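Incomplete set of chains, arranged as in the complex.
The first chain written gets the first letter, and so on, giving A, B and C; residue counts start at 1 in each chain.
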C-alpha cells in the first residue's frame, strides 16, 4: 500500500512487546510487507496479552458460558442474565492492577470508569459497583499508601458519578506487596430487548467518536504495561498516567443511554485498553466488515499528535458508535444536550480492512482478521511445582493460640484480613439510586431492589470473593471454595445464583508452575460453575503479576449475581433477637492448615486443602436460602476467615447482641473454634425453625442462644468469654489507618 | 522562612477542573480566558528551605502527574 | 402541591429526590439550562457533584441559568430546600449564610447519623416535634458547616439552626454540630444529610419523609 511514514524494524516490534516470531506473522499477514509505525503500534497492542488473551483464551473456552438465564455471553463488553419482568442484569469484573501500582488513586478511579463503560456499552444503566483489592502486609508503608489512595480513587469515581458501591473485599498478604490487585465489578440493569451489541454493520454507516478529547494518556499504558512484569522500566511508562474525569463519564453515560433509548445506534463500544485501535478493530471483526478511520477528524487535547498516538491513545471517557447517516443530526443533537462532544471519524466499509487515514493520506491498512484473529494463541506448559512457590507468612502471633482462646479470637478480629472494613467502605456511597436494601456490613451479599411487579418486590444480590492464599495452597479446590463461598454469601441474603463473572489474576503464564496454577484454577472454576448451575457471563484476565520477588498468590476473583423473590425478606448477618437459638449448619470440616490463624502463626501453606462434599454444601446453601426467604431465620452468616469463633463474633457485633455457645468436643477445640473450610453457616432463629432445616442430608447442630452483651463459647475445656466492647475494639483495628 | 509551593497538573496531563472553569467563565460574562489550569497552593514556614525540593518530590506534589515550583518569601515570583 | 427538582450536569441524587417528593406531592424535574420554574410551589436543589464539584463544591452550579430563577423565587418567599450539594449551591448563591468546607477527616464519609430538630417549627420541620431525632444518612466530602462566630450567634438567636447532629454524631467537624440551617425569612433550607435516602424502611429508614411532608404542607397552605 501507499502508507507513508518510517518503517520500523523487528527491534521496535520487540520493544513494543511482540516476539520475533509474532513479528514475522504480522509481516506475513500483510502479504510480506513490513508494517509501518501506525500498523506496528496497532498490531503490538492488539496482539498483547491484555487484548488478545493469547495465553488464556484456550482455557477460557473450557468454561461453561451458556444455558441457565444467560441472555448475553462472553465476547461482548459485558455478559447479562435474565432477571424476569423483561429485565436483564449485565455485569463484569475487570482488573486495573498495573496502572494502580503506578498511580493508585488514578489507577483505581479509571479502573472503575473502565468497567462502568463496559456496562453501559451494552446499553445497561450501571446500578452497582463492587471492588476487590489485594495489598501487601500493612506494616509496609507502600501498602498503606496504595490502600489509602486506591480506596479514595474508587470512591471518587463511583461517588461522583452516582453509582452506589455496594460491596467488595480486601486482603493483605506479602505476595501482593509489589503487585497490588485492583479489580472492580459493575452491575447494570436493562430491558432485555434493548441490549445492544458491538458488531459494526452496514457499509456506508458512520463511525462517531463521542466523549472526551484525545490526548497522550496511557500511550504505552495499560495494554503494554499489563503485558510485561513491572520492573525497572516503570519510570519510562509513567508520564502517560490516565486521569479519570467522572463528571465527563457521567455525561457520557447519560448520553449513551439516551442515544439507545431513541434507537439511534447500530452498535456501541467503549474505548478501553488500546483505545480506538481496539474499539474499531473489535467492532469490525464482530460485524465481519471493514472500517475507515480518519485520525485528522479526532478531536485532540494536545498539539502535534502522531497518527499512531491517536490510534492507541487510552484517554478515558470516550465511546465509539456506528450510526446510519440519516441519524447523524439527531445523534449530534443528543450529544449536545449532554454537553458531550461528538465527531464523525470514519465509516463502515465492505473491505474487511481497517484503513487509517490522515485526511487524504492513507497511513495504515490492515486486514481486520489479521489484527483480531491471527494473533497466535499459545498452549500453556503446566507443571506442578516441586517445592513450595511461596514462603511462610511472617509470624505475628507467638502463642499457638491454645493458651488463651479469647486472646486468639481478639488477635483474629484485629487481623487486617478479618477486621471491620467499615473504615474503607464508609468512603463509598452505597445508597444513591435508592435500590440498596442491604448495604456493606448488613448481610454477606449486597441486595438491590428491582422495580416492583405489582405486590411483588423482586431483587438481586451481588457478591465478590476470592481468597488467594487458599488458591495458592490448592488451585483447584481453592477456586471451587471461592465460588462456593460466593454462592454461600448469596444464600445468606436469600438469593440463588444466576450468573458468574471472574477476573483471573495470576503471575507469568510462560512459567510452568504459574501455568499449572492457572489451568488448575480454571478447571476448578468450570467444575464449580457446573455444580452451582450458572454460566460464566464474562470476565477478565490479568497475567504477569509478578516481579523479582516472585508471583502473587493465584487470585481468581469471583463475582456472582443472584435473584431474590422478595427483598422484604432479604437476609441479615447480625443476631437480632434475644433468646433466638443459634445453629451451625452444613458439612463444616474445619482445618487449621491454610487458615487465618495459621497465617498469624507464620505457618507454611499446606500442599492441598480438604475436599468439599459439594452436594452437601449445596444442600446446606439451599436450606439456608429457603430459611431466609421464608422469614423463619433471623440471621444467616457463612463461616470463612477465622472460622466459627470469628463468624459468631461477627454475628454478635453486627447485631449488637451477645451469645452463649457450647460446642461438643468431637474435634480439638482450636480446630473447632478457628479452623477453616467451606460449607458452614451460623444461623439464628426459633428452635423449631432451626430444627426444620435439618434432614435431607443437611447437618444442623444447635449450639447455643442469643443473649446478653458478651460472647461466651465453650469448646471442650476451652472457654472464650468476651464483651461486645472488647471485640468491637479489636475489630475496629483498620480505623487507625484512616485517622 | 516563609515559602510557597505551587503545584500544577503537568503539561499534557488532563485537568478536568481547569476545563470546567474555562467552560464556566464565558457564561459569567468573562470572555477571552484560555489555558486554565487548576492546581494546589501550599504555604509553609520552613527552617531549612534547602529541603523544599525534596519535600515536594516526596509529599507535597505527585511528580508523576504534577509539576511544582517553589517561591521563597521576597524572592519574587 | 408541586415540587421542582433541579438537575445539573453531575447531579446524582436528583431522581432519588424526585421519587421522595412524589411520596408527598407532585414533582417535576427542572433542567439546569431552563429559564423558568414551571410553576412549582417548592424547589429542591439535590445532592451530587454538580459540575464535578470542580473548583469548589457548588461554585459553578450556582451560575446555571435555572439558578437565577431559583434566586428570584426565593427572594419572593418561594420555598427552596438544598440537600448536600444543593446546600453548597445555596450557600454559594448567597441564599443561605455560611459555607461548607472539607470534612475534618479530609475524606468522603457515608454514615447513617442521628440528627436533631431544633428551634421553632419551620416550613421544613412543621410536622416534627422540637428535639425529635431522625436517622438519616450523610454522604459527602465537603460538609463541614462554617460561618463566622458573629453570624453563628445570630443564627442560633434567630432559631435558624434547625438541624444538628446528635451528640457524638458530627461526621465532618461542622461548627456547633450544625447539620441544617434556614435563611432569615425561613423559606430556604439547606442540610447536609440526605432525607431523600430515608423515605422507605426497605432501604434504611423513613425518618426523612417528614421533612418533605412538612414542606408539602407549608407550600400547599
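Everything that follows uses one rule, which is that contacts are C-beta pairs under 8 Å (C-beta built on N, C-alpha and C of every residue); 3 or more make two chains touch, one makes a residue touch a chain.
Remember, predicted model here, so these are calculated numbers, not experimental data.
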Item to check | Protein chain multiplicities, whole structure file | outcome: A x1, B x2, C x1
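By our rule, only the chains that are shown with their structure count from here on.
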Checklist entry - Using mean CA coordinates as chain centres, what's the subunit A-subunit B distance in Å? => result 36
Checklist entry - Just how far, in Å, is the C-alpha centre of subunit C from the one of subunit B? => result 33
Item to check | Sites on subunit A at which at least two other chains make contact | outcome: 245, 247-248
Checklist outcome for this item: Check: subunit B positions touching at least 2 other chains come out as 16, 20
Checklist entry - Which residues of subunit B touch subunit C in the complex? => result 16-17, 20-21, 24, 27-28, 38
Next on the checklist: Please output the residues of subunit C touching subunit B within their complex, sorted ascending.
Outcome noted: 51-52, 54-55, 60, 63
Checklist entry - So in the complex, which bits of subunit A are touching subunit C? => result 152, 155-156, 159-162, 245-248, 250-251, 338-339, 425-437, 439, 449, 457, 567-568, 738
